[in-house]
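For this depiction, one protein chain was excluded, whereas all remaining protein chains were kept in their positions.
== chain A ==
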Amino acid sequence: MDLRAGDSWGMLACLCTVLWHLPAVPALNRTGDPGPGPSIQKTYDLTRYLEHQLRSLAGTYLNYLGPPFNEPDFNPPRLGADTLPRATVNLEVWRSLNDKLRLTQNYEAYSHLLCYLRGLNRQAATAELRRSLAHFCTSLQGLLGSIAGVMATLGYPLPQPLPGTEPTWTPGPAHSDFLQKMDDFWLLKELQTWLWRSAKDFNRLKKKMQPPAAAVTLHLEAHGF
């Protein structure tokens, strides 16, 4: 991200101002349950942040995989990466999903993807790559936690992993290095698609859960704003 010093100072000033006024916002001071809105917003923001973080990670990792994986027009078929959760879904199907299903699918997908990513981290040959992957894993873990939080707020149970279906990372002789690289490639690709999809999901959920704007205004006015 190309942020100049001036921009940073401006943002910092803005942040300080917001923080200064935070205690005065009555909506934040109330002790009651804030509802799922903030946590959905946070999850959405985290998704966007992860999207940004993945762009940098993918660049590094694809360069590590070498050509042709780092070539922009390389688009291999999905070989052997069947265990990866697919993010692509028919629009009609997606629309037909309810909130619980959406969140459950997200949660399951990220649990799987996180597991694969950790395996990727163990395999990486350079320390720098390992650092980047570990950092991303931590963020993804955070997203998983956020989704779990949202689900808890909405009263949905967390999906229980079926015994034996826990994805495992088994780098073995059966898996050639090339297929491994293809899997890595697809892992990054699926991760990207999932983040897009999640952003869309959370945005939809956010809008759905948002109370009417007039009510908020009224509420604020009543507290002397």
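To be clear about the criterion, a contact is a pair of C-beta atoms (placed from the backbone, for glycine too) under 8 Å apart; a residue touches a chain by one contact, two chains touch by 3 or more; residues count from 1.
The rule is simple: contacts and distances are computed from a predicted model.
Undergrad: Can you work out the missing subunit's protein name as recorded in UniProt? Choose among "Guanine nucleotide binding protein (G protein), beta 5a", "Leukemia inhibitory factor receptor", "AP-2 complex subunit alpha" or "Polyglutamylase complex subunit TTLL1".
TA: Of "Guanine nucleotide binding protein (G protein), beta 5a", "Leukemia inhibitory factor receptor", "AP-2 complex subunit alpha" or "Polyglutamylase complex subunit TTLL1", the absent chain's UniProt record names it "Leukemia inhibitory factor receptor".
Undergrad: In the complete assembly, which of A:Pro38, A:Pro76 or A:Gly145 touches the absent chain?
TA: A:Pro76
Undergrad: With the missing chain put back, which residues of chain A would touch it? List them for me.
TA: Chain A touches the missing chain through residues 64-69, 76-77, 79, 123, 125-127, 176-178, 181-182.
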